[in-house]
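Missing here: one protein chain of the complex. Every other protein chain is in place.
Here the chain labels run A and B in written order, and each chain numbers its own residues starting at 1.
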Amino acid sequence: MLSPTLITVALAAAMIGALAGVLGSFLVLRGQSLLGDVIAHASLPGVVAAFLISGGRGFFAILAGALIAGALAGLSVQALRRGAGVKPDAALGVVLSLFFAAGVVLLTLAQTRGGSAGLTVFLFGQAASVLRADLLPMALVGGGVLVVLALFWKEFQFLAFDPEGARAQGLPVARLEVLLTLLIAVTIVLGLTLAGVVLMVALLIAPAVAARQWVRGLAPMVWLAALFGALAGTGGAVISAIGQGVATGPVMVLAAVALAALSLLLAPERGILARRTRQAQARKSLRGRQVLAALGGLESDHANPGYAGDQAMLDAYLGTDAGPVLARLQREGYVRPASLPPEPGARRWELTEAGRQRLEAPDA
Amino acid sequence: MNTLHEPHIACHVEDLTVSYRERPVLWDIDLDIPPGVMAAVVGPNGAGKSTLIKAILGLVPPVAGHVRVFGQPVAQARRRIAYVPQRQSVDWDFPATVRDVVLMGLYGKLGWLRRPGRAEKAKAQAALEQVGMQDYAARPISQLSGGQQQRVFIARALVQEADLLFLDEPMAGVDAVTEAAIVSLLKAQRDAGRTVVVVHHDLQTVARYFDWLVMLNQRIIAQGPVAEVYTEDNLRAAYGGQLALIGTLRLSDDA
Partner (left out) sequence: MLDAVALMILGTGALVAISGALLGTFLVLRGESMSGDAISHAIVLGIVLAWMLTGARAGVLPVAGAVLAGVGAVFGAQALARSKLLGQDAATGIVFPAMFALGVLLINLNARNLHLDIDTVLLGEIGFVWLNTVTIAGIDWPVAGVTLAAVGAVNVAVVALFWKEWKIAAFDPGLASALGLKPGAMGFLLLALTAATAVAAFDAVGVVLFLAFLIVPAVTGRLVAASVGGMLSVALLSGLAAVGIGYAAAFRADVSLGGGMALATGLGLLLALVASPRSGVVAAWVRRRALREEGLVAVLIAHLSAHEGTAEEAEESGPAALVGHLGWRPAHAQAVVAAALDRGVIRREGERLSLTEAGRALARAEVRRNDRRRALAD
């Protein structure tokens, strides 16, 4: 049941998802995730204005309109922050809501003029509305973005890590920032028909966050984010194309967020589970050392190698039941139950030779 | 300006004034650092030490004044300058290996469109050996301790093979072993004929570590060889109200 429509949709979604993952990585690393949200929302008036002016949904007209609006929004955020001293979060909120309001007004204007049925897809995205004829221009523009990114790869890497260091070496940081933001805006605009203005931000952020957890370098992160984005995009678009009346954006976003959630939990080095396990192990080995040290301390206190410590005393020392720790240490051969006849109701433990060695060894 | 202006001075600053929000934070700074010294810039909090370095490097625009490095404007002398920013100024959770960060030191020299190749990687490895981090090249930077982060940053500056090094508080928050290693590393750079300028916060160690001293408190209080400048009068002028703390210092030159 591979209909041509489905192939078109899957191809487009894979392209957009991959591109969003790549550029989103830079947004995440520079701490500018919400700027992506603002640019996406703000492109709505541009889309509708382009429609009103050109009278149709031509690929390049919509692209140009959205891009102009998105760029204006980015500049407005800058101007509000630098020029008027508005705090960053407030500047983002102001620009997002005002541009979106302008979009809504223009949208109703387009509706009263008729023939705007295709415009509301930009709110949540509709995979089925992607035309076969859009694929080639989409690939060309997206490819162009990637080429520019590759050309300035090392500069963008430097900029994302240490803008001040980059400036000290004479790189034109301000201009590079504008270029990078422009590339991100183009990516957002390309994705609008699929993901919609409201949810596009998650398609940028989620694959990048997911990828970050598995890798140690920027290039691997970007490749993996592209893969995650393509997976989420294709999966979401195909599901939405098969299911009747399900908007594409939400499904794509949920797929991408699921990947991010799994990565945050399961990634081998950084993942939450791995970290918990490490912490538990560290705690366990610390407990073990504490018990060994306590037994050793009692030995030397009593000047009696082979002095057996009372378990109740160890309980009090650890502040919790020492039984499980002692059982483990016994399994590992570091302690043994005292061989002298125990007093009734008291359990005593003593260090083995291995335990004494472990106690003297530097931290393992 | 094409002609060289004071070419025999490593770093020549004349009448530099820098404002933040229209209020000057550095006043009419005249500064000369001769080549081949290891200089400390000291002064109380808010004295503008970091700002001075940033202004010299052209990262902060001055209201007035000019800077020459070996007689040239900074923009033309970038290849001869290396800069180690404060360690906390970047996100150490960034996905990069130690080698990636050191290679960034060569990005300015490489120019547009060229990628670091085998020669650059060899240079990076050599710089890491100088700071004793050669075994860490493939480590992600998020796994480094504070002292190791600082060594990586210094390696990034060393790989530039610059004649003039600026370091902003390289000894802040590192352990004693790292501090000693950094100092001997920087002294070796000086002995190789380079000029080292360090923003420093610990007056106790100034006389032991450095041979040139700049005392700053929004204005230049004093500058010159440590033995001449490190006097109680100058300290009083620079630190004013904080002098109670300094009173306990031994003002000896046991360098």
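Assume a contact is a pair of C-beta atoms (placed from the backbone, for glycine too) under 8 Å apart; a residue touches a chain by one contact, two chains touch by 3 or more.
If you're wondering where the values come from, they're calculated on a predicted model, not measured in any experiment.
If you put the hidden chain back, the residue from A:P4, A:G85 or A:P268 that touches it is A:G85.
Checked against the full complex, the candidates B:H66, B:R79, B:K109 or B:K187 give a single residue touching the omitted chain, namely B:H66. Residue in contact with the omitted chain (choice from A:A69, A:L123 or A:I184): A:L123. Contact with the omitted chain, checked across A:V178, A:L254, A:A294 or A:L359, is made by A:L254.
Remark: the omitted chain is touched by one listed residue; of A:I68, A:L98 or A:L131 this is A:L98. If you put the missing chain back, the residues of chain B touching it would be 14-15, 17, 19, 22-24, 27-28, 30, 44-47, 62-66, 93, 217-219, 240-242. Annotation for chain A: contacts to the undisplayed chain at residues 28, 31-34, 36-37, 41, 83-87, 89-90, 92-94, 96-98, 100-109, 112, 120, 123-124, 198-199, 201-202, 204-206, 208-209, 212-213, 245-247, 249-251, 253-254, 257, 260, 264, 270, 272.
Please note the rule applied: only the chains that are shown with their structure count from here on.
In this assembly, the C-alpha centroid of chain A lies 35 Å from the C-alpha centroid of chain B.
By the touch criterion given at the top, residues 54, 57-59, 75, 78, 81, 83, 85, 89-91, 94-97, 100-101, 104-105, 107-108, 110, 112-113, 115-116, 140, 156 of chain B touch chain A in their complex.
For chain A in complex with chain B, the residues that touch the partner chain are 29, 31, 151-155, 157-158, 160-162, 164-171, 212, 215-218, 220-221.
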